[in-house]
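One protein chain is absent from this view; the other protein chains keep their places.
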Amino acid sequence: MAQSLAKEFTKGLWAEIPPFRLVLGLCPTLAVTKSVENGIGMGLATTFVLVFSNLLISLLRNVIPPKVRIACYIVIIATFVTIVELVMQAYTYPLFLTLGIFIPLIVVNCIVLGRAEAFASKNTPVLAVADGLGIGIGFTLSLASLGAVREIIGAGTITIWGGNPVFAVGDWYHPFSFMVEAPGAFVALGLMLAGMNLIGKK
Amino acid sequence: MREMISMIVVLTLLASVSGGLLAAVKSGTELRIEEQVLKFQKAPAIESLFSDVTNDPLKERFTLDTGDRTLQIFPGKMKDGSRAVAFETSGKGGYGGDIGLMVGINVDSDQLVGARVTTHAETPGLGSRAKDDLTFVSQFNSRPLDANLALKADNGSIDAISGATVTSRAVTRAAIQAQELYSQLKPEILKQIQ
Amino acid sequence: MNNTKLTVSHAPFWHDGDNLFKKNLNFMLALLPAAIFGILQFGAPALGVMALSLSCAMLWELVINLVSKKPATIGDLEAAVIGLLFGMMLPAITPWWLIVVGTFVAVFVGKMIFGGIGSSPFNPTLLGMAVLMMSWKMFFDFDTAYVDYEFAFTALAPLAAVKTQGAAAADLFTLGDLFMGREVGAVGATFGLGLIIGGIYLILRGYARWELSVSFIAGILITAFLFHAASPQNYAGPLFHLLSGYTLLGAFFLITESASSPVNRIPMLLYGFLGGVVIILMRNIGAYADGTILAILLVNVVSPLLDNIRPNALGRGMNNA
Amino acid sequence: MIKRSFFALSRPRLTYDLLEPDPLEPQTIPVPDLITLFLTESIDSKRPALIKKGDPVEKGQKLVLYEDSTAYAVSPVAGTIKMIDSYSDDFGAIATCIIIAHDPVRTSQAQSMEMSEDISFAAAHLLKLPGAPPFDILADENVNITTIVITGADTDLLTTTSQYVTTSHIRDLEQGAKILKQITNVSRICITLPESLNGNAPTASLQVLQTGTVYPDTLPAMIMKDHLDQILPAGKTPEEMGVCFIRAEAVVSLARAFAAKAYIFEKHVTLVDKNASRHRIKAVIGTPLSNIFSQLDIQVNDQDRIIIGGPMRGYATFTVHHPVTPDMDTVVVQDQRIIPKISDTPCVNCGKCVQICPADIQVNLLVRFLETNQYEEATDKYDLDACIECGLCTYVCTSQIALGQYIRLGKHELRKLRADV
Partner (left out) sequence: MELFELAIGSIFINNIILAQFLGICPFIGTSKKMETAVGMAMAVVFVMVMAGMITWSVDTFLLKALNVEYLRTLSFILVIASLVQFVEMFLKKSIPGLYAGLGIFLPLITTNCAVMGTCLLNIGNEYDFTSALVSAFSYALGFGLALVLFAGVRERVNLGRVPGPLQDTSIGLITAGIIALTFTSFRGMV
């Protein structure tokens, strides 16, 4: 049990890490990773939804009639998304403002519905939570690392939480701000993906 | 038939539980959210505009109907006794979309108090100077209400931020919109702040 | 019996003798008048910028070849052309690191990651330029770049002046001034006459297609004329647009880049015209003072679609009939 | 090599070489000691062969490998078979080569033949006449030929063989055409001739198609388009559309064979040497080129190149001993210093190939599909099968890609793919 638990958890961290291995959830990945902070915020919000919807769907998996299962998943996921939305508005408003429309859009994030359908609906609650947590943390790490690359090159800083950089390159550096602009997001993700392919091949 | 019933029952139950849960979370966070919106979006601009008012414009806010939308109005009592209002307009066509502008107007002298950029998506260091650097918006200070607030390139009287003509133009559009809205709403505003 | 070892390679047995080296050498030759004028006008720093840019671009390509363990490809001189064009589009006072980074972006992102020469659907030089402008726009401000210079003419970048001060600013420049390069701007882009001579040379020698240049210029002139005719006080005239900024460099050396442009006549005409129209739209109602760079990149994107307009091949589709 | 002109604004026009007003008389090459013949059939060691090393052969003897073989060669000399061996052609197809030691002592009176005015006879006995007449196709009952076009205008640059044969043997040509009409029952027989050669044209029975002088005006697909008002559908052969092309030399040989009641072996060849001078020669089929070179004092060195066929549509051979074959009109000897380079640089989309292609093919895109082995797509979307193999794209390619080779290989692979289905 512990072994499979560990397996379900760790697969999200490398073998199936989104969005690199599962090329899904690209919109938030590209849109909000101007900084590490935004990446972490988006990642955690998604993780929250993943874990709780996985848990609930797994608990209800024997009750939900197959014909309306997608509708049920959607209701469950949308509920948690709305909760995240409200709570973030109330407690981390500046972050909510930067993440903007991408918080409600967690509801259509293919990763979330994908895990519900592919995993949670077929496994026990404990495993489902492990799966959600693993994928969620993997997603968060991806967003944070993409955010780190983009922020350090594009702004010359690293901001983990609260809007104040924990690291700045220095005044001599003119930030290569292409990286924090929209096109830079695609290019950075594309190059990181190529890097992962290169490592994976060896 | 049984399947049908179970489908309906499950969905209905799920939906109502969800609705109830959300209603609860909503009511628990409602007040705080409104506070946050004011605190982060409007308060800085208003505080900067009305640095020397004797009242709390945020607390005394009221709303007016402009015909196609409702406008939040923040009244301020200046130290010299004159009355002012601030409200937010938006200027189309910035480099990264529309630009929000909080405009303060002295009701007694019919002059602009000033203007501050609230929301924008302009290029950092370029268009964002409209918000971060007050030199540009301070051109609006104490302008009479009938002043031509367009850019000089558009035969008006405002100097554009160098390298960010587009941002500047969007801000002036917002300011001109404020002029128009104010002249339209003035009677009602006067009524409200009596 | 003799057992002569013959060469058994296959066709071509005859070839017109054209190759990439010659094509690119001619390209650089055609750029020379404008480049030399830039050195005369802006002095040694202009030479420095172009030389550094050219050598950096070639060096980057060599480094990428070596790292990726591929045969060196700098012999085809394409990297040199990218570098030279890149340098010619910069102000004379450009920090060295910007050139180092810019040529890397042009060569690596604009060319090598797509598979090298011919494989990139975008013009590498323009891609490098656009990325840099997005990052370090302040270094491309020609008005501030030349504050330490003394010029015998209006030391203003014409297009920027028109953008900020309105169309009246166009009267600060005579067409003759613009034609003869009496304006500030990128080191290789100001000398209109030189660019036109170089461009015509390339077209006559068959290294650039007239369809692209002519339709591009037509797009610019017609669109600018319509704007100007509708409201002369708001929009500068067509010839002003044609002779200022990167326009002529674009018309003869950028829009004509082959890998990113169509190959059939009608698509070429549409492509060039569309590019010209977009540039004037950007200048007159958009956010940019010049727009040449982005507009050409934008039509690069449309090029594969346009190439679907093509003649039917001989006997195509007849065997099903 | 023809260089690009300095001003190259418009597309290059390559003009055909025209026969000199006062044509060279052919130089006759003596019959050599060794004769090499090709058979388009491979050796099957399990079956008993009808001929073997050491067998004596007579002049005019039909050489066949097995009882049921349809492929044959005809020996131009009396002698002994010295060797029978396999050899593989351009695309790896296996064929057979027969070397015969010529025995000059034996009186070489050609076997007299009983000529029959019948197409199946012609297919069975006269296929290897100089000029390689396509009697097998004409005899095929599945092919319905309505027009025969005699090519008096050469189909590649540099060569003037067909023009020479046409103008210097008009009587034989007309006679041959008459026989052709009789044995095939095809009523419409035309002949292509370059405009300027009109004065020497056969007048009586033949309809003359005056071809332009710009390459590739005389290629079959172009003749059909310009003169027969028939667009050759992509992927079809002219024969499938009822048009059969036959060399002028084949028609002349046909007339002579009937007149002499014997086989004919002398083939006309235009040979272009390293100095670009043209030689007109007459040699017995099977004569190794090396004999011709030594006769004409042409020095061929290592790394030089011998092209069988013209510079646009020929192929290079690996040996100076390559024999004269019935369909060999042209041999070009190229000095190693002027051999154009081939590169593996990708296409740079310069568009010159598209500009020049007479079949309006998007060669720039086609080659991308061929390079990635997508032959079906190359055909469906980019008209691989419409290529008439004129070689012009290869001639102009800025990237120096061996486009023609890609195309021929692509067609070959496509045939295999389609055959597998």
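Letters A, B, C and D mark the chains as written, and numbering starts fresh at 1 in each.
One rule holds in what follows: a contact is a pair of C-beta atoms (placed from the backbone, for glycine too) under 8 Å apart; a residue touches a chain by one contact, two chains touch by 3 or more.
Just so it is clear, the model here is predicted, and its values are computed rather than measured.
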Chains shown that the absent chain touches, full complex: A, B, C, D
Contact with the hidden chain (one of C:109, C:145, C:160 or C:270): C:109
Touching residue (missing chain; options A:17, A:31 or A:152): A:31
Chain A, residues in touch with the chain not shown (by the definition above): 23-27, 30-31, 70-71, 74-75, 78-79, 81-82, 85-86, 101, 104-105, 107-110, 113, 182-187, 189-191, 193-195, 197-198, 201
Touch residues of chain C, complete complex, unshown partner: 68, 109, 112-116, 118-122, 127, 130-131, 134, 278, 281-282, 285-288, 291, 294-295, 297-298, 300-302, 304-305
Absent chain, residues of chain B that touch it: 18-19, 22-23, 25-26, 68-69, 92-97, 166
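Everything that follows uses one rule, which is that only the chains that are shown with their structure count from here on.
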Inter-centroid spacing, chain B versus chain A (mean Cα positions, whole Å): 32
Residues of chain D engaged with two or more neighbouring chains: none
Contacts with 2+ other chains: residues of chain A: 177
Residues of chain C touching chain B in the complex: 137-138, 141, 163-166, 286-287
List of chain C residues in touch with chain D within their complex: 1-2, 4-20, 23, 73, 76, 115-119, 203-207, 209-210, 258-264, 307, 310-319, 321
Residue ranges of chain A touching chain C (in the complex, touch as defined): 154, 174-179, 181, 183-184, 187, 194
